[in-house]
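Each remark here refers to the structure printed beneath this line.
A single protein chain has been removed from this complex, and every other one stays in its place.
Labels for the chains are A and B, by order of writing; each one numbers its residues from 1.
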């Protein structure tokens, strides 16, 4: 088990390194750097000014070297102006050149500075994660029980009309992308002109204070898309359990149907969906980005869009590291959980 | 209210002339107010010249307290001279004030300047600094502060300093700095400006959003970090892209309370909802905001319908769908002219901006300017357009029209492209996100740019179409145009000037500089009870006038 964990964690680190390097490379291509310079100095500067600004701020060094700086394994860039003033990566208003450390990268705990939000990356990412965490908590609270219920109901009588209806329903929800369901929900529930105006079509106020009115639609939009998939997995697992030997025995013994479902089948049928739910996390990120943009909720997904749209290099790297880690860690948990719950599989 | 009145004989002679013109119907009232007050006549005096009394102030019964939440893009601040968005100025306006203030009715009034006078040919301006103004750190505000800021504006070596273009008559062309002797501090409360040519736009330029007055300790960067200013508010939160909050500065006695009244609100929150108007609508319907920054296009009616109050500012704000004359194939004037021929501006107004404005005539001079000279109506001839394109050898060329992803701008460009396509010319559309669009905005061969209102008709021509100026996105370089424009800038008589303007407008049209479909009105919607926060023609937020009905 320990060896398995160690090798998985090693792969994880390697993956994270590769991915951040790819992001780093893509965001540091010529046209993207020009975009950074122009957003910093204004749109109307000349090419020569762009070049001099980029040189002055260390953007013209080789990409590998700069990636090393970001990681914290290469000394931070410094630049001495003609008047002797020293500026550099590790130098800012609070830490002047004399006391500034040589290395300031991720390894030193410095995630860099967001050029869009003018804050430390760690602060922005933490803020986004906090808000998205709240959103995900509610999504899970709605999605998981709902999906399990539908899946169990459908799976306990395979092939019945209830099964058909609920399975079709699950397919419909997986076939409805968030940008369609969100748009329809807003029209129906939030619009005062043609809709019911029961709920809010904007979740900005939910950042400070979550209410039923401002949080229902975003939560529902994400939950619905994921619900169908988990429900179908639960259904598959339930049908398998219902045909198992011990259930047949119970039925022959004359145990009533509701009793069979509640007391015998349910527990075993819920093991498999666990791994599926874990694997849902990264998949939900897509939905989070769309919903946070649609409902103007400034969480992690919204931060990603802003960082990518403005080529905010260090913020984008921070966001990628976090999202890649989420993907890999949930994969790991689901693997371990699967092994743990299923004694037939052993790790070699 | 202690307004500074002048003796009748001290009123600038040109202003009296303008008053005569206004009464004769040659000058419209708002233009008269702008021009007269630019010469140093106070607004009440200007109204007096017309035989009218100044409009009554609504603030008389204003109530204090409360928080106003407005939707606005919250942009990162930088050195005020480099401001390229009104939004930046509007947040900084809480603590950084201006020398003069441009008002919705077209008049200018003194803020940190109490008054100003111009000499007869408008080459010399005397600025009288308002006495008794203090910075919020306790320092006194003096003529030195004024002179230092103006000198700063004149520094054209600063990358992206757009104030330099507005102060060009104070700048030495060789050094790119303020001319020796152009700015003189006469005494503690007086500054004298000596211009190298008659230029009535200098004072108006001081009301523009990059002209914030900063403290001597300010050394560049984000001014909200150490917010020393003369204004009544202080920034307490500055989360770019999320929220910016101004809170009334209780430790500071604001000079304006005695002079103009206010400020009434305890705090002002700017909340960022991106650029999508449907998000603003959702926010308004959810009760998250009390006012929009600007309401555009189809949303004007919609906001009316949900019970928000509409305020309107009639302006010369417009959309310039311009050609870059250095880029293939628009270096050929026939191609540019043909494109103009294919487009019916009134249809663009209907489809792109819901008919909320007036059609324009492809020369960027607005009927509300006295400079405006009426030319023959534009001809729309799609068949002729296609023939001209074919003749120029571009029958099979696919043109590309670029715009930003803003709702009404994109819609207008889509409509333009559709008309060009209907004429039988090949064209495709590209919509770029805002973050990308502005990178190359002056270089696109064929794209649309939003231009805000300038109080004077000649201003935008000097800013955007004069040869070689920083914002000249059309690459239009025409010596005859430059000469005529310089002449227009020095002629005071509206009738005489409009003759020159007729020539300028004709050149603009003949050279096929841009497709300018319409002049748009600007709208803001406010929730019931929000007072004084009317739409301003140049988007300025005069926080001290805002209040909420208790």
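As a convention for this text, contacts are C-beta pairs under 8 Å (C-beta built on N, C-alpha and C of every residue); 3 or more make two chains touch, one makes a residue touch a chain.
One rule holds in what follows: contacts and distances are computed from a predicted model.
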Chain left out of the displayed complex - its UniProt protein name, from "Sarcosine oxidase, gamma subunit family", "Beta-ketoacyl-ACP synthase", "Glutathione transport system permease protein GsiD" or "Succinate dehydrogenase": "Glutathione transport system permease protein GsiD"
From A:87, A:108 or A:191, residue that would touch the chain that is not displayed: A:191
Residue among B:66, B:152, B:277 or B:382 that touches the chain left out of view: B:277
Footprint left on chain A by the chain that the document does not show: 11, 14-15, 18-19, 23, 26-27, 29-32, 35, 153, 156-157, 160-162, 164-168, 171-172, 174-177, 179-180, 183-184, 186-187, 190-195, 201, 256-258, 282, 285-286, 289-290, 293, 301, 304-305, 308-309, 311, 316, 319-320, 323-324, 327-328
Residues in chain B touching the chain absent from view: 276-278, 281-282, 285, 298, 302, 305, 347, 350-351, 405, 407, 410-411, 414-415, 417-418, 421-422, 428-433, 436
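What we mean here is this: only the chains that are shown with their structure count from here on.
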Inter-centroid spacing, chain B versus chain A (mean Cα positions, whole Å): 42
Contact set on chain A toward chain B in their complex: 34-35, 38-39, 41-45, 49, 53, 116-119, 186, 190-193, 197, 200-202, 204-205, 213-214, 295-296, 298, 306, 309-311
Residues of chain B touching chain A in the complex: 76, 82, 84, 159-160, 162, 222, 238-242, 271, 273-274, 279, 281-283, 285-288, 302, 305-306, 433, 435-436, 438-439, 441-442, 470-471
